[in-house]
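After this line comes subunit A, so read on.
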Amino acid sequence: MTFLLRRALFYLITLWAAITANFLLPRLLPGDPVQAMITKLGGRLNSDAMASLYILFGLDEKKSIWAQYVDYWGALARGDLGLSFTFFPTPVADVLAQSLPWTLGLVGVTTVIAFLLGTLLGVYAGWKRGSWLDNLIPVTTFLSSIPYFWLGLIAISVFSVTFPLLPASGGYAAGLVPEWSGEFVGSVLEHAVLPGITIVISSVAGWILGMRNMMVTVTAEDYVLVARAKGLSRRRIMFAYAARNAVLPSISGFALSLGFIVGGALLVEMVFSYPGLGYVLFQGIGAKDYPLMQGVFLVITLAVLVANLLADVGYLLLDPRTRREG
Partner candidate 1 sequence: MTVSGEDRSVALEARGLVKTYRRVRAVQDVSLVLHRGCVTALVGESGSGKSTVAKLLARLVEPTAGEILLDGEKVRRVREYRRKVQMVFQDPFASLNPVHTVRYHLTRPLKIHRRPETVEELLARVNLPADFASRYPHELSGGQRQRVAIARALAACPEVLLADEPVSMLDVSIRLGVLNLLLDLKERLRLAVLYITHDIASARYFADETFVMYGGQLVEGGDSESVTQRPAHPYTQLLIESAPDPERSVAALDAPVEEAAAVSAGCQFAARCPKVQARCWVEAPPRSDVGAGHWAACWLHVRAAGAAA
Partner candidate 2 sequence: MNFKTRLGLGILAFFTLLAVIGPWIAPYDPSAMSDDLLSPPSGAHWFGTTTTGQDIFSQVLVGTRGVMVVGLVCGVLATLLSIVVGVTAGFLGGAADEALSALSNVFLVIPALPLIIIVASMLPSADTVLIAAVISLTAWAWGARVLRAQTLSLRRRDFVEAARASGERTWRIIVFEVLPNLTAVIASGFVGTVIFAVMLQITLSFVGVVSLSTWNWGTVLFWAQSNQALGQGAWWWFVPAGLCIALLGTALALVNFGIDEYANPRLRKVRA
């Protein structure tokens, strides 16, 4: 239990750091990003909206930094992340709430698929050293060096433009209303195929390699030798003995590389105009929509931290050593 508590405490500290960074950045960097926008939109902002923007971006010169900091936390607690400039006058929180499920769906599903697929392939590749699977390595390396978004571009070019098989953009066909109908769900799935496959192909190589290397190290250990001498079936040894130990670094690596994966997925969304956080962020960049960008950052950070915590739970369940210490 102490293991989990320590990790949870760490995540809380990280969240605090991210929030504080968000607070400090507009105040530290030269130039006044938000003031210009406010001036432009001035007439259309009501006083509440103005006040919240002031709190978030520290334009209220009269208050001390500490007072501003307290106000900032207050605004966050209320779920007030300001108004988005791009989607004016929608509050940032609403924009995020709408796009979050799309990202969670896409990233969540593809990451799990890539992890499982990659780990399994890595298990086989590591178990059967010297086989043809080893020759896959340079190929998978090349694939993992391809930027996610470029692969997406190629995918669109091949499967949407040259051979119009799958849709090139959007989360679902235009004109459809989001509802739990077969048509809608079908459209969603159809639109998710290309972005999903892009993410899976780009990220699977990392898992394969990591798992293979660990399997190679583990299969050389004595306890695997003992298991073989005992006469256990090879499949049983491969999974219950070798893979179970070899997968541990992958799991802790999973949590850590989540930030990286999320970054890549955001890009895929941008390329496919997939209505998730990535696409929203992309639109915000063009318009220099700081409230939106900061909101996206916070939400993504929160999601990554939660995922990390879940991975820690998984690690705890798999590795008895942590259980004993915990």
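Just so we're on the same page, a contact is a pair of C-beta atoms (placed from the backbone, for glycine too) under 8 Å apart; a residue touches a chain by one contact, two chains touch by 3 or more; residues count from 1.
As a selection rule, all candidates are chains of the complex that A comes from, given by their letters.
Everything numeric here is computed off the predicted structure, so don't read it as measured data.
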Legend entry - In-complex contact of subunit A, chosen from 1 or 2: 2
Legend entry - Touch list for subunit A against partner candidate 2, complex: 10-11, 13-14, 17-18, 21-22, 25-26, 29-31, 33, 129-131, 134, 137-138, 141-142, 144-147, 149-150, 153-154, 156-157, 161-162, 168, 213, 216-217, 220, 256, 258-260, 262-263, 266-267, 270-271, 281-282, 285-286, 288, 290, 293-294, 296-297, 300-301, 304-305, 308
